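Apart from one protein chain that is not included, each protein chain of the complex appears where it belongs.
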Amino acid sequence: MPGRPQAYALRLRPSSPLPAPVSYTARPVQKFLETLLNGVSVGSLYALVALGYTMVYGVLRFINFAHGDIFMLGAWVSLAVARALSWAAPDANPPWYAAIVLLLTSMAICATLGFLVERFAYRPLRKAPRLNVLITAIGVSLFIQNFAQLEWVFGVNTGTMPRVLPDVELFSITCGPPPDPAEPEVYPKVSIYLIDTLILVTSISLMLALQWLVYGTKLGLGMRAVSHDTTTAALMGVPVDRVISITFIIGSALAAAAGFFFALKYPTIQQPAGATWVLLGLKAFVAAVVGGIGNMRGAMVGGVIIGLLEWFGAAYFSPQLRDVYVFVLLIVVLLVKPSGLFGSTVPEKV
Amino acid sequence: MNLKSLTARLVLLAIIAALTLPLASCGGAKNENEILIGEYGSLTGKQATFGKTTHDGVMLAIKQINDAGGLNGKKLKLIFKDNRSDATETKNVVTSLITGDKVVALIGEVASGRSLIGGPIAQKHGIPMISPSSTNPEVTRVGDKIFRVCFIDPDQGYAVAKFASDNLKAKTAAILFDQKEPYSTGLRDNFRDAFKKLGGTITTEQAYSGGDSDYSAVLGSIRDTKPDVVFVPGYYNDVPAIAIQSRKLGLNVPLLGADGWETEDLAGKAEGKLEGCYFSNHYAPADKRPASVKFVDAFKKEYKHEPGALAALGYDATMVLFDAMKRAKSLGGDDLTAAIAATKDFDGVTGTLNFNENRDAVKPMVIIKIEGGKEVYVATIDPPTK
Partner (left out) sequence: MSDLTLHPAPLTLGETLRRSLLAPLIGLALAFVIHRFIVPLLNPLHASLALDIGVNIILAVSLTIVNGFTGQFSIGHAGFMAIGAFTAAGVTYYGSVMLFGSEAFAGGILSAAEAGDATGFFTSGDLLFLAGCLLGGLIAGVAGFAVGLPSLRLRGDYLAIVTLGFGEIVRSLLEQSPDQLLLPSDPAARAAQIEHIRDVGFPTLLIHSGGAIGFGRVPAYASHFWVYGFVALTILVAFRLKASSHGRAMLAIRENEVAAASMGVPITRYKVTAFVIAACLAGIAGALYAHQVRLIPDQFGFQRSFDILIMVVLGGLGSISGSVIAAIIITLLPEILRSPPPLWPVMLVIIAVLFIVRGRRAIRAAIVLAAVAIVWEIVRWVVGDLSPYRMILFALALIVMMILRPQGLLGLREVWDKWIDRRRAAKVEAAA
């Protein structure tokens, strides 16, 4: 009917090959929803990585610069495993459980790596000034990047993640009247894909699981105790070393999961020493800071905020400056409320 | 001397360091029966992918030359130095190759920015340099010793614009370029100028940063301006994702690209979303010319995978150099340069090669279409006659 706005309707459609071409007039609601969905999707990946940063900061009071590289390794290790199991050839047909296998393997391998890094690079520096540990973290980060770039490890070429999950559209939301009078049946719509949904669902599940772990188990009690005061916790019988190791293991596993999902969503995996990974790691770190470093809920919320900021900034303001928004937000937060959204100011005692 | 004092100890350390350092830079004994050729490129660092491919092509050429007896019985020795994709490294590496190893000629670099660093040094010392794939026009303007075996960006931009305008009948175009890469920004300018001159209009120019995984924001903006085609002068790392995401967003017009698209199984990496897209290249992989077929076979035998255009260009650069060495009066800088400049109708892998007065290779470009998951040769565009 001419002039009557179409109600926003959920239309369940089976997977369609290509969306029908539509007129290219401005479609504000579609743009808004698309940006929102992408921002939340990638934001939840940032949240997973930010959780690792925040947990390590909570127990050890330092920023693990090498955490972003675990994210990179999550993507590359899963690709390497896929290649080893011959699921990565262009004509290979990976079985339905391939995604789960790759996810769990890459989480396991990266968790081990996180454990080793903590054990050999950070534990000897437990009592050292913070600056030294930060420098060691930079050293570890450089080591991982350049080691991964070696010919016989992952090499210097970009990798392509095989489609272990079908890139299907689950359903679409119609948003607005048909913009082109010449094609009255065609509405602007926003598609919701399987991969994005899975990312959101898995991220939320992992975060809920972590929440239960930290607030509902004895181990979690130990972690909270260590983050409050290491010496007292040790005196109370908390196995500090073990708790810290487990923190690193969990954090690395989460980052690996994020890396795997990132590779699923964007199958072209950049080379290990590429600038992309460092920037992604930094953005996740900013997410942790914005939410309040040391605070898990803050990390989750912060991740989504950063994702939304990046996407909305790029869509509505200027895509060239997409990396700049995040840093500007960081500076603003640090000037206005350095403890972040959920953090609390801790008075510094001499 | 009281060895307990810090000063004394440091003096001793300084003496030892002074003894160590010269040893660090003494080269091996010079072999009279070898002709030294230098190559510089990135085997590690941000642009290692391109450096490695080119290096493979160069090494294959050297191997073939030496297997066939070399130059009048003398073998060619390739000295390759990795510049880590770093500017200061490039400066030191080129200086060391020219003044330390005393190479007679230099092959490099892939990236125009770094060729512009190595070029002035080569020019100053009178050593000829052949760049396999630097496409920025400035590279050969450095001096008369600098050559390149590829076409320059203005010609490539023109070729794509002409193809879009004449063959695809496009009236409007959008440009999506990589803001970090001078190759991409240069091509953006060249395409824009050429397309406008041919009567077209540019609807919008959007930028991404190489390595960004998500292009939906810029693709959405492009979609909203309704162009007939989209020119994407980026590198193959980003192109498949751009194609997939643009189709998802409803941007279905043909994407046009340049030689940076070229990679093994581009169509497969894009999961079929590059159907009906075109890109310009140095040569068509399915080229039936004998030189090309021989090269592809030899490369596959040596390295077990298909060669890309960069490998072919590395190979051609070396072969052009060798051909000039055969004709040159001597291997001195000026004589060798004159011989290279006099190259006439050289039958290279990437086409018949002649150098123009700017020492750029005058070669036609081919346009390749992705059809049925394969790359199909579609057209040849000659460079614009000035």
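Things worth noting here:
Labels A and B are assigned to the chains in the order they are written; within every chain, residues are numbered from 1.
Note that in this section a contact is a pair of C-beta atoms (placed from the backbone, for glycine too) under 8 Å apart; a residue touches a chain by one contact, two chains touch by 3 or more.
Computed from a prediction, not measured in an experiment: that's the story for all the values here.
For the chain missing from the display, the contacting residue among A:A75, A:I109 or A:V140 is A:V140, taking the whole complex into account. Looking at B:N92, B:Q123, B:N252 or B:T352, the residue that reaches the missing chain in the full complex is B:N92. When the full complex is taken into account, the listed residue touching the unshown chain is A:V286, out of A:I70, A:V286, A:A299 or A:A314. Looking at B:E34, B:E138, B:E205 or B:E264, the residue that reaches the missing chain in the full complex is B:E138.
Although one chain is not drawn, its touching partners on subunit B can still be listed: residues 3-7, 9-10, 12-13, 16-17, 19-21, 23-25, 27, 43-44, 46, 81-82, 84, 86-92, 95-96, 98-100, 112-113, 116-117, 120, 136, 138, 141, 179-182, 184-186.
For subunit A, the residues touching the absent chain in the complete assembly are 62-63, 121, 124-125, 128-136, 138-143, 145-147, 150-151, 275, 278-279, 282, 285-286, 289, 320-321, 323-324, 327, 330-331, 334-335, 338, 348, 350.
Note that in this section only the chains that are shown with their structure count from here on.
For subunit B in complex with subunit A, the touching residues are 43-46, 48-49, 52, 179, 206-209, 211-214, 216-218, 220-221, 223-226, 236-238, 240-241, 244, 247-250, 252, 265, 268-269, 271. Interface of subunit A with subunit B (complex): residues 18-19, 21-27, 31, 34-35, 38, 42, 90, 146, 149, 156-158, 160, 163, 167, 191, 262, 265-268, 270-271, 273-276, 311, 314-315, 319-320, 322-323.
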